[in-house]
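Take a look at chain A:
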Amino acid sequence: MEVIRHLFWLLVFPGFLFTVILGLYACWIVRKVTALIHHRIGPPALQPLYDVLKLLGKETLIPEAANKAVFIWAPVVGFASVLLLAILLWAVDFIPARDNGMFLGDVIVAIYLMVIPSLALILGSSASGSPHAAIGTAREMKLVMSYELVLVMAFIVVLIKTATFHGISDSQNDAQLLSLSSIAQYTPALSISGLLAFLAALLCVQAKLGFTPFDIPEAETEIAGGVLIEYSGALLALWKLAQAVMLVAFPLFLVILFMGGIGTGFGSVLLGLGKYVLVLVLLILIKNTNPRMRIDQTVKFFWFYCGPVMAVAIVLAMLGNYYDKWWL
Partner candidate 1 sequence: MNWKIWSLKKSPWVFHVNTGACNNCDIEVVNCLTPKFDVERFGVTLVGSPRHADALLVTGVVTAQAAPRLIQAYQQASKPCVVFAIGACACGTGIFRTGYHVVGPVDKIIKEVDPNAIIAFVPGCPPKPEAMISGIVKMLNAL
Partner candidate 2 sequence: MSPDELFEKLNTIKSSLTLFDQPLDNRIYLHCESENCFEINKFLFQEVGARFVIATAIDCEQYFEILYHYSYDQTGCVINLKCFIRDHENPQVESITPLIPGAEWIEREMHDLEGIDFNNHPCLERLILSDDWPEGEYPLRKDWTHEKEI
């Protein structure tokens, strides 16, 4: 019985089926809002589903110069890790509390899982055996190295804020602070340091999703498709599905960290979905109003602008923790 329940969570709700359907719908929202900003109509609602179905029906070509095992397993690993991250995030609200006592993963596991899709992209494109993919690989590696530190610093701000709100004066286990359900209870975005951290984390998520201005690795016009140039057919469908699920998991991560999560009960679920849509719309607006940046400009931006701002935010958060002011 337990097995059937767990399989249900993994495969239907809130697992594979639910997340993939929500992800494809989020993909459509991105394309539709982009089209409306451009003053045109845009694709029909089921278009991302048609794209994935069509890709599954094409032949999958594997280049001779490619390393076959890594080439095939990289998209599988990327998709699996981001799906696991999504289930982890949904588990905060949609898996009952008595089963939540088992260790489903805390925020550190979430941060690790967030890195794996980028790593899988790097591995897959470097296994492609094409010079364009090699350029894409180099750019993706530099991109990951530039925004990961900023993301971790934003997470540290959230952690300090959670400790402030939680009040660790009573003898609580410190590890309790790291669990997603306790982080999801508070809204750090309403304080100064939290707002700075939210904006920096938003830009990092923009880079993770591969949206302009940070879509350097998959620059279509420059390097003919970059990292995904040699993928076709079913493997490309897996990458597209991974991108769709990333569109669910990463904004949800931001909502849980900064905006107080989704919560149980009908009203708060609606409010939570509203917060998710707000983050999604912010990502789309940044995507549509910016040109693509060069890789050296991006590295300089994340290390020399976002990094010091995050350091200031951490200092402000520590001051707020010491003097017990929630708005710092």
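Observations on the structure shown:
Definition applied: a contact is a pair of C-beta atoms (placed from the backbone, for glycine too) under 8 Å apart; a residue touches a chain by one contact, two chains touch by 3 or more; residues count from 1.
Basis for inclusion: all candidates are chains of the complex that A comes from, given by their letters.
For clarity, every value in this text was computed on a predicted model and none was experimentally measured.
Of the numbered chains 1 or 2, all belong to the complex, but just one touches chain A: 1.
The touching residues of chain A, counted against candidate 1 in their complex, run 31, 35, 38-44, 47, 50-51, 53-54, 56-61, 219-221, 223-226, 228-233, 236.
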